[in-house]
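Of the protein chains in this complex, all but one are displayed in their positions.
Just so it is clear, A and B label the chains in written order, and each chain counts residues from 1 on its own.
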Amino acid sequence: MGFTLAYLGLIVLFPLLLVFVKASGLGWSGLLHAVSTPRVLAACRLTFGLSALACLLNCVFGLLIAWVLVRYRFPGRGFLDASVDLPFAMPTAVAGIALTGIYAPNGWIGSLLKPYGIKVAFAPPGILIALVFIGLPFVVRTLQPVLEDFEIAQEEAAASLGATRWQTFCRVVFPQLAPALVTGTTLAFARAVGEYGSVVFIAGNMPGKTEIVPLLIITKLEQYDYAGATALAALMLLISFALLLLINFLQRKTLVRPNT
Amino acid sequence: MSVQTRSTQDPLWARILLIGGMFAFLCLFLFVPLASVFVEAFRKGLAVYAAAITEENARSAIVLTLTLAVICVPLNAVFGLAAAWAIAKFSFKGKSLLLALIDLPFAVSPVVSGLVYVLLFGANGVFGAWLQAHDIQIIFAVPGMALATIFVTFPFVARELIPLMQAQGNDQEYAALSLGASGWQTFLRVTLPNIKWALFYGIILCNARAMGEFGAVSVVSGHIRGETNTLPLHVEVLYNEYNSAAAFACASILSLLGLLTLGLKTFIEWRAGLRHRNP
Partner (left out) sequence: MSIVVQNLRRTFGTFQALRGINLEIADHQLVALLGPSGSGKTTLLRIIGGLDFPDPGQGKILINGEDVTEEPAADRKAGFVFQHYALFNHLSVFDNVAFGLEVRRKAVRPGKAAIRDRVLELLRLVQLEGLESRLPSELSGGQRQRVALARALAIEPKVLLLDEPFGALDAKVRKDLRRWLRSFHREIGVTTVFVTHDQQEALELADVVVVMNQGQVEQVGSPQQVYDQPATPFLYEFLGDVNKVRKPGRPDLFYVRPHEIRILFAGDAEAEFHAKIEHLFAAGPSARLTLRFQDSRDTLDADITRLQLEEMGLSEGDEVGLKLALSTHG
């Protein structure tokens, strides 16, 4: 027991408190000033905006994938089911260079889009794709247990009462999936805002245009702007804490626990 | 699995559409990128590939990656066991806080994780002066990278074990103790066998993350070629030098690690009858 607390205290609490101590060394006005420069604001808009969009996409496709994997039978289902965890098992840097390679103007897909003037790599769409990639498992894996446990008799009841399959999905199944869907999407969002490795290669990293917040923190560090880096990190930490609380709250509310 | 009858089956056209959509999505986002790693790695031929992964800096990167895994995984496994043991078998105040703290590294950006160690042990950090005086190097050296890796990977084992041990309860342990077994014996002969698959599972995930971690170690490493570059960092260096064949060659090794992790994960899930879990 003591060992656990000591370990936790040493490795987690102390370092994190430190970030805030350092950040508050700036004073509140200094802090606000540091996080409201145009460059920082642009990075925040980019990171949070694209993360939100990415997890919305993951919401839709994650639901689709979970539904297909749980409800339908077809060859290769087990294989595809396992492959959903790929973004999670793969080192982020590998994902980063792979996606960049494909969507770069001379890449497999990038070259197909070039004639239409669509730029994916080194532009926001590229970042979006990377964020969708890494968030995918979260939504699918949160939904699957709920779908698997879903009381099929409710769907039969709806059918016996005259509902079509679409009505049954909209009125009976989806509302009961919604809590798990929200939880999974929030998890994907939390992951996306902090993501570095998968994004930094494909982003292009132009300040004000394609610079994500985690990269900005590193850049500031390299320029010895410790105060600025810390302020930004404190902001990210606050948001992480808030998301963590939200996720725990949601998980308890829906009784969606990762393990049985 | 819920048994579907005709009254709860979706119409055929819907099924075809959705399955097709899923295939398309997964191909585009998963399989094409994965394939591209190997294609690009071997683009310039086998000789170039072999050279890239046996080159001196690549080798030291591999060694460093393995070293970090060897340090961090066992430590976090022990911690995870201890934490799960404490949480499952005892009642105490602040349990939910503890649980939330264990989940913390999942919600924190890896860059921020690395940053805190720089703030602690860097030249201008809290302990910076003291460390310099004693000529101890943590940041921009292996110890710092180990610490950062421990931080980002410590929840994995704990998260797998806690719900399981909570669900299993104390009955078997009490029975063993009442039959005269010592605490240690109880742990080895009763507790451990019951959790072995979950433990193995957690270790696999912990290892995958430890070897593949990029953001956190990037911040603390200093990118000193041959000394403080793990394999993922080495990939970045090569890529930024436009040496893409070598970069993808090293990346392919990491991909194999990822695929191996996936395979083991699936095997354990099948073997232990575990359900799908959250990453």
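Simple rule for what comes next: contacts are C-beta pairs under 8 Å (C-beta built on N, C-alpha and C of every residue); 3 or more make two chains touch, one makes a residue touch a chain.
Note that the coordinates shown come from a computational prediction; the quantities given were computed from them, not determined experimentally.
Chemist: Touching the absent chain in the whole complex: find that residue among A:Val172, A:Ile212 or A:Leu244.
Modeler: Residue touching the chain left out of view: A:Val172.
Chemist: Which of A:Leu31, A:Leu143, A:Ala158 or A:Ala229 touches the chain that is not shown?
Modeler: Considering all chains, including the one not shown, the answer is A:Ala158.
Chemist: Residue-wise, where is chain B in contact with the chain that is not depicted?
Modeler: Looking at chain B, the ones touching the missing chain are residues 5-7.
Chemist: Which parts of chain A are in contact with the chain that was left out?
Modeler: Chain A touches the missing chain through residues 151, 153-154, 156-164, 167, 171-172, 175-176.
The definition used in the following text is that only the chains that are shown with their structure count from here on.
Chemist: What part of chain A is in contact with chain B in the complex they form?
Modeler: Touch list, chain A to chain B: 1, 3-5, 7-8, 11-16, 18-19, 22, 61, 64-65, 67-69, 71-72, 74, 80, 82-99, 101-102, 107-109, 129, 132-133, 136-138, 141-142, 144-145, 148, 150, 152, 155-156, 159-160, 165, 168, 187, 190-191, 193-197, 201, 213-215, 217-218, 221, 226, 229-230, 233, 236-237, 240-241, 243-245, 247-248, 257-260.
Chemist: Note which residues of chain B are touching chain A in the complex, please.
Modeler: Against chain A, the touching part of chain B is residues 1-5, 7-11, 14-15, 18-19, 21-23, 25-26, 29-34, 36-37, 40, 79, 82-83, 86, 90, 92, 98-112, 115-120, 124, 126, 147, 150-151, 154, 159-160, 163-164, 167, 198, 208, 211-215, 218-219, 232-233, 235-236, 239, 244, 247-248, 251, 254-255, 257-259, 261-262, 265-266, 274-279.
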